[in-house]
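Here the complex is missing a single protein chain, while all its other protein chains stay put.
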Amino acid sequence: MTRQAKTWLIIGAVFVALIVVRGMIGQGLGRVYVKRTDVTVTLPDAAAAGAPSASANESINVSPSAASTQVTGAPSSGTTSATSASTISWQEWKQVPPLEFIAAQKANPAQTEIALSWPRTIGLWLAAFFTLAIFSFLYADNPFYKIAESLVVGVSAAYWGVIGFWDTLVPKMFGALTPGLVKSLVQPSLVAPERLQQISMVFALILGVMMLWRLLPRGGWISAWPLAFIVGVTAGLKIVSHVESDLMAQAAATMKPLVVSVTDASGATNMWDSWWASVANVLLVTGVICCLTYFFFSVEHKGVVGGAARVGIWYLMITFGASFGFTVMGRIALLAARVEFLFDDWLWLIDPNHFRGL
Amino acid sequence: MKRIIPMWIAIIGGFAMMLSSFVPLAESAGEMFADVFNVVAAIAFVLGAGSLAKQHLEKLSRRDAGWGYSIITLGSFLITLFIGLLKIGIHPNPSFPQAAYSGSNDAEGSAWSWIYEYMITPLTSTMFALLAFFVASAAFRAFRAKNTEAILLLVTAFIVLLGRTFAGVVLTGWFPDWASGLRLENLSIYVMQVFNTAGNRAIMIGIALGVAATGLRILFGIDRSWLGGGDA
Partner (left out) sequence: MSGGNVNSTNASARPWFERLDRVDRRWIFLLMFLAVSGPILWIGVTGKTLPEAPTLAARAVFQEINQLPARSLVLISFDYDPASAGELQPMATSLVRQCAAKNLRMVFIALWPLGSQVAQQTIQDVIRDDYPALKEGDDFVNMGYQAGNEAVMKLLLTDFAKAFPKDSRGEATSNIPILKDVKMVSQFPLLISVSAGYPGSKEWVQYVISAYNEKMNFVTGCTGVSAPQLYPYFPQQIAGLLGAIKGAAEYESMVNESLAVDGVATAPKYLQAQRRMGPQLVAHLLMVGLIIVGNVIFFARKRRGAA
């Protein structure tokens, strides 16, 4: 056994032992509770009788209720069911703090409204495993990290694809090209598309198919057309916006008075505030000019220009220092959030939200 | 052919978008192009997903190093796709119970939400959090006060790091009012609103000029590098 493998084994064993001990102290750890709500929906008359009822039945068959994933631990069934010809019902499960479960159990030990959710509890432990698997990279690259990394890639790509499909393609493209289908299956409130919109969506579909051509082994050049569309539209959008907001507006914002008079509530001039405000404006204007001088390479950086460019570099260094400070701040906040998850949601070591009444 | 048509597509699309900002008559054309762009952008997600699947399938068929991880990537990809596209476990929207797929994937308790809550969230956020460790190690090894520029960078980082926490108040909060501008928390604001603003503003102006120049070169057909090689 290599030294690294031994270290891993020891770390793992200590960790598991600590978790077992933690699980035996106090209220335990890492459990998720859910509260049941019964939902009954009356189908429109047309759906209850005749042709459209197919879609109602389909909704039952194709879409087993979300609650079906939550039935374990709760005796009553959570799947969608047709209670009569014109109504369907299902159960929804909302996550509640463990405190609510404890209170409900105290009031009535036989209650089933609030129960332990196995799928979510397993999910929580899995989330903790993923968090630790990624942190394990800090020790050394290892299979746990690689598994987590592979999952991020696979899940994220599919997630984005699905969101793009349901949120944009269905209401916009399919809603314009096949409104009947979208209306009956997905969005009954769909507004009938205008002719111009339908034409533009035909273009979008053609461009989209050409873009997907890239996946085929031959004819890759076909995808250059949609690429051209993307490049052209982006260029057209960016030229105007950048000139307007990042060139003109920024130049205007830099044209500041170099001598500022700050008055207080009584109308009298505050000398110190005026002094600092004037210094700030002078430093700001000087800084922008000097930094721009540094970026200007058509003139050799010698003499006055060289001096200004050097001051420009100093300003840029201060800018990068500030960016570094802010970046550190951001990353630490993200780390704090993950550690909070481990200590609070998983290990139940702390209870800042009073979810468990500790 | 392979270069001329794409070039003209870019020119027409670009000018339509530009003119729509100034000419009311071109507004509807700009609107239409933007609408088409949004749909093409959504199809790009499908392309991204397809490319990923293709790449990993190739890796798998060639038995490249680490092909076992490709199985995990592909497996998680297909399962997520299956759950999301078929809205597994989603009941219809109570407002539209007759439409089988009217429910939202985001419903609490759904398989989709489970993936979001217990896979996407821990995986992506921990990946980002990992950088906190590496930035600490890099600061220890690379942040050296070698010259004036490096000293300026270091001092600014100190001011921001201390001034944006309670440390600034503890260290310099006792400064008298007339020197309040030197308190770390105030210095950090000064650094951000004066020096950082000046530096970033100059960078922004430079980028804006660059974007405008590059954009115009594309729209006038001068810059065709984005088309890649091949016959015209």
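Just a few scattered comments:
By letter and in written order, the chains are A and B; residue numbering begins at 1 in each of them.
Keep this in mind: contacts are C-beta pairs under 8 Å (C-beta built on N, C-alpha and C of every residue); 3 or more make two chains touch, one makes a residue touch a chain.
Predicted, not measured: the structure shown is a model, and the values here were computed from it.
Within the whole complex, the absent chain has one touching residue among B:Ile11, B:Leu47 or B:Ala157, and that is B:Ala157. Although one chain is not drawn, the whole complex shows that of A:Ser117, A:Gln187, A:Ser223 or A:Thr293 it is A:Gln187 that touches it. The chain that is not drawn here is touched, among residues B:Ile88, B:Leu152, B:Met192 or B:Ile218, by B:Met192. Within chain B, the residues in touch with the undisplayed chain are 17, 21, 27, 30-31, 34-35, 37-39, 41-42, 44-45, 93, 95-96, 99, 102, 104, 106, 108, 113, 116, 120-121, 124-125, 127-129, 132-133, 135-137, 139-146, 154, 157-158, 161-162, 164-167, 169, 185, 189, 192-193, 196-197, 200-201, 204. Seen from chain A, the chain kept out of the figure touches residues 138-139, 159-160, 163-164, 167-168, 171-172, 175, 186-191, 233-234, 237-238, 241-242, 244-246, 249-250, 252-253, 319, 322-323, 326-340, 343-344, 349-354.
The working rule: only the chains that are shown with their structure count from here on.
Remark: chain A and chain B have CA centroids separated by 11 Å (rounded to whole angstrom).
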